[in-house]
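Some chains omitted; the rest stay in position.
Read from first to last, the chains carry the letters A and B; within each, the first residue is number 1.
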Amino acid sequence: MTGARPQVRPYGELTSLIGMAQARYAREIDDGDCTAWPDFFVDDCFYKITTADNYAQNLEAGLMWMDSKDMLRDRILSLLEANVYERHSYRHLLGQPYIREIEGDEVESETSFMVARITREGPTDLFATGRYIDRYRFLGDDPKLVTRIVVLDSNQIDTLLGFPL
Amino acid sequence: MTGARPQVRPYGELTSLIGMAQARYAREIDDGDCTAWPDFFVDDCFYKITTADNYAQNLEAGLMWMDSKDMLRDRILSLLEANVYERHSYRHLLGQPYIREIEGDEVESETSFMVARITREGPTDLFATGRYIDRYRFLGDDPKLVTRIVVLDSNQIDTLLGFPL
């Protein structure tokens, strides 16, 4: 059923394909240099980081807001330039995606995550938790993010504005 | 092979179906209002929270013990009534289910979990770890919990008695 439209694929197959895309995504931002981060999105994507409280109250304001792949690319380039010496590293762990809806060739899913922050010579702590609310567009077997809303559980988030989640 | 009995399904397919049910379960208790929590269980279910030490010693005593879906429902309703203002939220992250045994239309599985507790304006900490020892009944493609024994790794657990795990 390779390349078939999402509607005719079993949920298990869609879950598996989204899970694989997310594993690649997490690897790029944890163990790669983040330069391929924008490539997980479509050109006219929407990316936002917000808090659970803001999301529940439908507040538009986000902590970070970008509405094209070019903006993501600019962001990552300026981050890489600025943080010549990176003192922290991060480790994302994701739950299994939950498929909320299928519409045309797009699939909405939610995925829980935990992020640990590692200070090279210091402690490792649980840095952030939350969920991704995603809309994936299926181009064959390679789903791309049309929308990613990163909903953080905590309201204490000022320090994480610097890097992709 | 949709709807087939568990014995004739590959382990990978059962693992995937259980994983999907668990993703929905975790979403309901982390991001929903918990009212649909009992619906993940069969009517004559058994739900128990215990510790690894008690479980290893085969001690009957549990921290929480319920033996019907109606009891789960009562529990959740009284929790929702009591905690009008909820100051904490939780984030569950689950490992992949390990299938222990298949018997008739029931499947026994074990799944590791970590739970983070988020205090809205305060810190996020690793609240509990452990494993689910589950017996799922397969009604078509929608496995329901016949038994869930939540085995907590730590003996320090008094504060978590209030909510479903």
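Everything that follows uses one rule, which is that contacts are C-beta pairs under 8 Å (C-beta built on N, C-alpha and C of every residue); 3 or more make two chains touch, one makes a residue touch a chain.
Note that the structure is predicted; figures quoted are calculated from it, not measured.
Starting from the 2 chains in place, I would like the total count of identical chains in the complete complex.
Number of sequence copies in the full complex, not just those placed: 3.
Heads up, the rule we're going with is that only the chains that are shown with their structure count from here on.
What whole-Å value do you get for the distance between chain A and chain B if each is reduced to the mean of its CA atoms?
Using C-alpha averages as centres, the distance is 26 Å.
Write out the stretch or stretches of chain A touching chain B in their complex.
Interface residues on the chain A side: 10-12, 15-16, 52-53, 93-98, 110, 112-114, 126-131, 153-156.
Which chain B residues qualify as touching chain A in the complex?
Residues 2, 13, 16-17, 19-20, 22-24, 26-27, 30-31, 89, 91-94, 114, 116, 118-126 of chain B touch chain A in their complex.
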